[in-house]
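The complex appears here without one of its protein chains, the remainder shown in place.
Right, subunit A next:
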Amino acid sequence: MLYSKMAAALIAALGLDQPNVQSSSFAVLERGNADSSFVLSCFMWECLVGRPARESRANGLLLPRTSESSTAVLLLSCHHSSAHYRNQTLKLGLNLTSLSQKGLFEELDLMKVISESLSAKKLSAELVDEQGTIAVKNLFLSVRNKLMKMRENFKSVCLIIGNINDIVTSGVSLEHVFIFINYLQGLLSEISNMSLVISSHVTDEDENERLLGTFIKNSSDLTVLVSGLQTGLSKDVSGCLSVLGQSVPSGTYHYRLMDRQVKMFSPGSSSV
């Protein structure tokens, strides 16, 4: 496949290219000025292109059969717009617009849904809290329905949430976000062949973000930590990426974001 090397290094580091992937819940945490959206794009690439292609090859097929081996993706975007992910995945060789026409890809602007729920009326602090519960509950039920419909048509489904910490910033309490995550974790038992990817931004100064990051990490099977270099900026290295989990060997890598590729290497070997 032409684009097989685009995200392959990252997918291999996460152990997603193995025949029996044991992880179904992933935490992607970004620290400081680092941007982890490329990791989410790689997850999308893996679900929509990488995995079906591998499974088809294993079954002796040249082209994947859409409904039988495909993984449908539902993206809940917060920080970046869906256009950002469309452009980013296009560079990896993935046209989300055409895939959404086939029903393989759906997106939901999470911030729009939450802000519409909270700013519909002028609310007192107590009502905002109550309204926050209703907003998060309705959001979960809507996501659950979408995933169940997708699962009826495709072999597996993947829910990707970009920068969930933005919900806390928009006025929903941390407790409600924790309940929302609990329910999403519960969906993993309810819907077979489902995987969950949640990304969050974490800073040392913000206690809520720190707690949210720790909560997501504790509830996930595998954690990907994206951070900048501690020594400053480099033209050869974009940042540092750590993989932590029990199903894959934990390790720290340096990565370099190129125009159409993510390169990964061991620390200190960027010039090799």
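Here are some notes:
The definition used in the following text is that contacts are C-beta pairs under 8 Å (C-beta built on N, C-alpha and C of every residue); 3 or more make two chains touch, one makes a residue touch a chain; residues count from 1.
Just so we're on the same page, contacts and distances are computed from a predicted model.
Between the listed names "DNA-directed RNA polymerase subunit", "Transcription and mRNA export factor ENY2", "Elongator complex protein 5" or "GPI transamidase component PIG-T", the UniProt record for the complex's undisplayed chain reads "Elongator complex protein 5".
Only one of A:S100, A:S115, A:S219 or A:Q261 touches the chain withheld from this view, namely A:S219.
Residue positions on subunit A in contact with the hidden chain: 25, 29, 31, 137, 140-141, 144, 174-175, 178-179, 182-183, 185-186, 188-190, 202, 204, 207, 210-211, 213-215, 217-219, 221, 223, 225, 229-231, 234, 236-237, 242-244, 246, 250-252, 254, 267-268, 270-271, in rising order.
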